[in-house]
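All protein chains but one are shown in place.
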Amino acid sequence: MVVERDDISEILKDYDKSEITIGTIGSHSALQILSGAKKEGFKTLNMVTKERKEVYNAYPLARPDYSLEVKSYKEILDKDFQLKLTEKNVVIIPHGSFVEYVGAENILNDFHVPIFGNRESLVWEADRSKQREWLEGKAGLKMPREFKIDEINNLSIVKLHGAKGGKGFARARNPKEVSESLEYMKEKGLISEEDLQGDLTVQEYIDGARYYLHYFLSKFSDDFGVPVYHRGRRLGNLLLSSIDRRDETNIDDIHRTGLNPEELKEVGIVPTYTVAGNIPLVARESLLPKIYKMGEKTVEASDDLFPPGINGPFCLETFCRPNLDFVVFEISGRIVAGTNLYISGSPYLDMVEEGLSTGRLIAREIKKGIEKDKLDEIIY
Amino acid sequence: MVVERDDISEILKDYDKSEITIGTIGSHSALQILSGAKKEGFKTLNMVTKERKEVYNAYPLARPDYSLEVKSYKEILDKDFQLKLTEKNVVIIPHGSFVEYVGAENILNDFHVPIFGNRESLVWEADRSKQREWLEGKAGLKMPREFKIDEINNLSIVKLHGAKGGKGFARARNPKEVSESLEYMKEKGLISEEDLQGDLTVQEYIDGARYYLHYFLSKFSDDFGVPVYHRGRRLGNLLLSSIDRRDETNIDDIHRTGLNPEELKEVGIVPTYTVAGNIPLVARESLLPKIYKMGEKTVEASDDLFPPGINGPFCLETFCRPNLDFVVFEISGRIVAGTNLYISGSPYLDMVEEGLSTGRLIAREIKKGIEKDKLDEIIY
Partner (left out) sequence: MVVERDDISEILKDYDKSEITIGTIGSHSALQILSGAKKEGFKTLNMVTKERKEVYNAYPLARPDYSLEVKSYKEILDKDFQLKLTEKNVVIIPHGSFVEYVGAENILNDFHVPIFGNRESLVWEADRSKQREWLEGKAGLKMPREFKIDEINNLSIVKLHGAKGGKGFARARNPKEVSESLEYMKEKGLISEEDLQGDLTVQEYIDGARYYLHYFLSKFSDDFGVPVYHRGRRLGNLLLSSIDRRDETNIDDIHRTGLNPEELKEVGIVPTYTVAGNIPLVARESLLPKIYKMGEKTVEASDDLFPPGINGPFCLETFCRPNLDFVVFEISGRIVAGTNLYISGSPYLDMVEEGLSTGRLIAREIKKGIEKDKLDEIIY
């Protein structure tokens, strides 16, 4: 049974608006979320395992007011646990680990706690075919072509079912290379037999530079960003807030060996794409109109597919090709970890207000929602 | 007919100094220029095409006071258009797109509007042989050797006539590889038949790490930077303000394919050098004396070649070789886009004043010029 938007509105009605607590899971971008909330004067709450708890106390400007220890993140779905959250008037800020640990479907069906943004976007981002419907089908963005293994006739990327954070990616130029690669990765213990059971996604290899474009759609601010209108309604103001590139181990450093794929195999090095961190960058300024246009289309399409669509932060993961066209290979329908580079300002956010962060933008949007008594427009 | 320095001085005389407007073209580093000007209290003006206009309103701290819509950037050369600018007491801040869209020669001969810096430097940067005369001939900096195609006997870089932003670069180890590369690029639609008509520049390949060194020469500040004296005169104070590296698509990511050049060809990937963005970095501190020395020589040489030489921001594009020597492959005689990373401070600028940007340094220099009634020393 889906938790309905109205259910959350009802819960919000009972919240003491002067005592809203901003909560998240201690991982991914929690430090930023917590510090942004504190800057806007909110109480904060961190749900965290014992081993991780200490780290969240290390930074005074991000230190949570409440720390709820969990043994497993699935506990968060327990009725009692949820009650503890709603009693504290908690609004959850979802992030990548939140979605991964709790599960997008579980969030949609079993999590009766207000979530900033539109929880449907988490379901849409978690499913590759829905992503494609959203970005390519509806928004008209260019995405890598997909095909079956036996159709591979050029450089391709194979992604295991549920591959996360780059784990379980492989390159191949033909069907034979797929089996060889997967076999080899299994042999090396990088993937399991089970991993191999699920469906594989095969995409054409897009050559270009990776730009992870961070956007923010504000429903209540019109003093920054570009206004997005769709079917006669204003969906909000859209801002490009920052850009990063994921740092993937070992693929971004493997060239330092000087070895070709055959030789790498001989020395036991498998090309892998695990995300270990993030690197800051800016885009050529003349690309901004294109970047904004992609963001606007994404927002509009979300309104068509799961009205009223997305709000708050989201990210388009793209390749910038040599002809300066963008190809989008993924969307994150919530804050991405790349924004952690910009905890006290980015080259773009600093032109809105010095020292601004995505975490703070979120908190400020909630604050405005409280002031306008329209929290249910940005929280579901 | 060259617009003379005296012509501009005359125009400046008629300017209402209390109403100076800082103007630029909406591209390249305009957001930074505009936000820097606003921080110093100037009115700002953006010349921009309809499609790009919106982006320049997205960032409140950079939002221009005036927006002049153009269909084509060549309009800027129209007498009427220029009149609109001088009526608003506009001082233009030139940047890479400004030079590219309007043309260095057109600026020199037909643009009767005050430009910050020395407009002659735009002509010197736009011409490869003049660049070499400046940097190698006069300043004594080390540059890559140049030779004819049939002299290629080692790894070389071939640059098509007028190659901009890395477009139209190719690698080759012998004359045969040149024709093969160009033929292949044409076949792939990356360059046109016309592109091939112009002269080719062939340079030795310099192996090393790319450091794009951003300098600022202030005529009026002596509280930062190192003083540069030449032929008995103080040319100004020179500051290393920041450093970036251009992010080039696809050459900086192509290694992720694991394929060698032959295999890349088979899968249809051509090595290209198009600039898509910028990455921040700092140089080893013990290299700073060398870096300052290169900047000083460049400034002194400019005074010899086109007195009173360069002022304001400029950039030396360099390779830092394994022995930590620098080889300069290009100069930009004005602000570079790499400074966009540092819109509210850089590791170097923050030691002058926290949150300082190149855009703001420019505006402040103009402000000082107004106070001292010496605008004509920094504007031509």
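Structure notes:
All chains are identified by letter, namely A and B, in their written order; residue positions are counted from 1 within each chain.
We adopt the following convention: contacts are C-beta pairs under 8 Å (C-beta built on N, C-alpha and C of every residue); 3 or more make two chains touch, one makes a residue touch a chain.
Computed from a prediction, not measured in an experiment: that's the story for all the values here.
Contact with the chain not shown here comes from a single listed residue; of A:153, A:260 or A:323, that residue is A:260. Within the set A:51, A:87 or A:373, the residue that contacts the chain not displayed is A:51.
Listed for chain B, the residues touching the missing chain in the whole complex are 154-155, 171, 173, 205, 207-211, 223-226, 239-240, 243, 251-252, 254-255, 260-261, 264, 271, 279-289, 292, 320-324, 345, 347-348, 350-354. Residues of chain A in contact with the chain left out of this view: 27-31, 35, 51-52, 54-55, 57-62, 97, 165, 190, 247-250, 252-260, 267-270, 272, 274-280, 337, 340-344, 355.
To be clear about the criterion, only the chains that are shown with their structure count from here on.
Mean C-alpha position of chain A lies 36 Å from that of chain B.
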